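The structure under discussion appears below in the form of structure tokens.
Shown here: the complex without one of its protein chains, the others still in place.
Chain nomenclature is as follows: A and B, assigned in order of appearance, with residue numbering initiated at 1 for each chain independently.
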Amino acid sequence: MNSIHQLAGQAREVMRRDTTWPFLIPRRRMVDVSKDIILYLEDLNVSFDGFRALNNLNLYVNDGELRCLIGANGAGKTTLMDVITGKTRCDSGSAWFGQNIDLLAHDEAEIAQLGIGRKFQKPTVFEAHTVFHNLELSLRCGKGVWRALTARLSGSERDRIDEVLSIIGLESSRHQLAGALSHGQKQWLEIGMLLAAEPRLLLVDEPVAGMTAEEAERTAELLTSLAGKHTVIVVEHDMEFVRSIARTVTVLHQGSVLAEGTMDQVQNNRDVVEVYLGEGA
Amino acid sequence: MNTLSALRSFGQWFAEFRQPGRGSSWLVGILLLVTLTMSAANLLLPADSPLYVSTYTITLMGKYLCFAMLAMAVDIIWGYCGILSLGHGAFFALGGYGMGMYLMRQIGDRGVYGNADLPDFMVFLNWQELPWFWFGMDQFWFAVLMALLVPGLLAFGFGWLAFRSRVTGVYLSIMTQALTYALMLAFFRNEMGFGGNNGLTDFKDILGFDLQADGTRVALLLATTLLLVLAFLSSRAIVQSRLGRVIVAVRDAEARARFLGYRTEHYKVWLFVYSALIAAVAGMLYVPQVGIINPGEFSPLNSIEVVVWVAVGGRGTLYGAIVGALLVNYAKTRFTALMPDAWLFALGALFVIVTVYLPRGLAGIFERFAVGMRREKHGEKSWRENSGQLSAGEVSA
């Protein structure tokens, strides 16, 4: 009897009028940000072998915001990015992109196509391709096998690549192999690849590592100029850099949010001081 | 002024699309020229002429070209996508078995037992009727279709399972080896219905032409050349399209490609299937020329030998695979005739020397040489200077 009830319950669930069957939901949709919030992360939990990398983490990011994430090693910054981009499955919790897209139901490629771009901690570019081809591959367009086979570069796409090249200052090395670039140039190229993809949300992991002060300054300028049109989340250890770009800062500690606010607020927050300077302070 | 800017934009376009493998049309020319000359020398010249090319040589050349096609198939996925398949011999052999089954049915009642309905080995095993999977194999088009469909489906199934669960590197290599090993064990069984240990042999004719006739041999050689050229051109088109660039991107930084929105497993699966189909075509052409197909073709050693042809020629360059296959096989023929014992020593040493000292193969030497010449002429700085750095990224699995 019990099982029949269960079956009936399941059948009723399937026939509910206020929901849509998952396979009927169109795969690629525009993200709905009518409530002005682009990223909802609620009660996220991730653990590796008993180690809790994320612990009931809650985070909301406004559309068009530039948000900095700081925190000690092991605070869960990279894991958080992994969860958002679909690399790591979380144990429990929910992650929504805008009002309408459940990030947990998509894999990395789909999430990227939805408009979330990610820059790795270690600069990762296609070393065997020229700078130009790196950008071409990052363009926002169909990513299917057949589309790739028949794709021809259109005039507007070529213009877009030129535009990005001038933004990242690599016009002169457009035909150089990416593998031959310096470390800083690779960082820039990777940022350029994100720009070419025109994402709604950019996740940038330690963008200024290995850059000179001058380069870092230019990066700061670039990131601030991106905010508004794109939403940008930056993970960075360099506090000077964070101070120069940040409007809102979120401090992570042991897998959950410790404090949130402007740089000054955060720096004067008692919890933060306690965690960073020790109990006695 | 106008022409100048047009020239410059053309130069720019050329630079953007310059890739290893481009501009290797000379290979097509040489292949066509050589095989056509050989065919003419075989058919038109009298047997005692000093320029006469024996039918044995024709067949040998055809065999080499089949191997070259197989090597190209391996190169497409190893050189461009970083998937080291140690089991491509399986697709080759499956294609070969498809063709072998057709040829077997063409024997009709001319077999030893004179049974028009059953191949000899089935009569020998006291089978009463044709197994279901032999039906239709007496039709050439159907046999060809099957010889493509079966390896294609196998490659698709295997690739789909493996790439979806992100099996890479040596794991994948050993799994491909296990695949061909399992197939070899299976085909050795008489119960499988493919002639067991002896395989399929004693073929008489193909499409009504006598397989022993000079004309048929020459035609088979020309067909092989033509299909090799076609496969070369289509593969070149693929690796030079954006698809090709995505594939190289997957080879070098798969995670990056995935976070750019490419479903890398789809790319890998389709490329694997394409490569398997080329291997199957090579197998189909191979069987009528050598006159036999047996489970030995599935042996892991055969598949791994193909890899060394590609490595010698230089992987990641389609012409390198072809040249490598031709050179190594020619050396093998000479060696086994002169010093049969030394061949395995030589082959083993080839594996070691090429991987340790020549990671880019002969093509690497050739290109360095060509670049040096060009730079001397123009004093230009070439991007290939940095090609040495690539190898580490290329194989990071």
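Basically, contacts are C-beta pairs under 8 Å (C-beta built on N, C-alpha and C of every residue); 3 or more make two chains touch, one makes a residue touch a chain.
One rule holds in what follows: contacts and distances are computed from a predicted model.
One chain of this complex is not shown here; going by its UniProt record, which of these names is it: "Putative Na(+)/H(+) antiporter subunit F", "Branched-chain amino acid transport system ATP-binding protein", "Circularly permuted type 2 ATP-grasp protein" or "Urea ABC transporter permease subunit UrtB"?
This omitted chain is identified in its UniProt record as "Urea ABC transporter permease subunit UrtB".
With the missing chain put back, one of B:M122, B:L221, B:V239 or B:V308 would touch it. Which one?
B:V308
Looking at the full complex, which residue from B:L179, B:L227, B:A257 or B:A282 touches the chain that isn't shown here?
Per the contact definition at the top, the residue touching the missing chain is B:L179.
Looking at B:V34, B:L145 or B:L161, which makes contact with the chain not pictured?
That would be B:L161, which touches the missing chain.
Which is it among B:G111, B:P151, B:G261 or B:P300 that touches the chain not included here?
B:P300
Touching the missing chain, which residues of chain B?
Interface with the chain not displayed, on the chain B side: 84, 158, 161-162, 164-167, 169-171, 173-175, 177-179, 181-182, 185-186, 188-189, 300, 304, 307-308, 311, 341, 344-345, 347-352, 354-356, 359, 391-392, 395-397.
In this section, only the chains that are shown with their structure count from here on.
State, to the nearest whole Å, the distance from the C-alpha centre of chain A to the C-alpha centre of chain B.
42
Where on chain B does chain A make contact in their complex?
Within the complex, chain B touches chain A at residues 15-16, 238, 241-243, 245-246, 248-249, 251-253, 255-264, 266-267, 270, 383, 385-386, 389-390, 393-394.
Please give the residue numbers of chain A that touch chain B in the complex, ascending.
85, 87, 108-110, 112-113, 117-118, 120, 124-130, 132-133, 136-138, 143-145, 148-151, 175-177, 179-180, 193, 197
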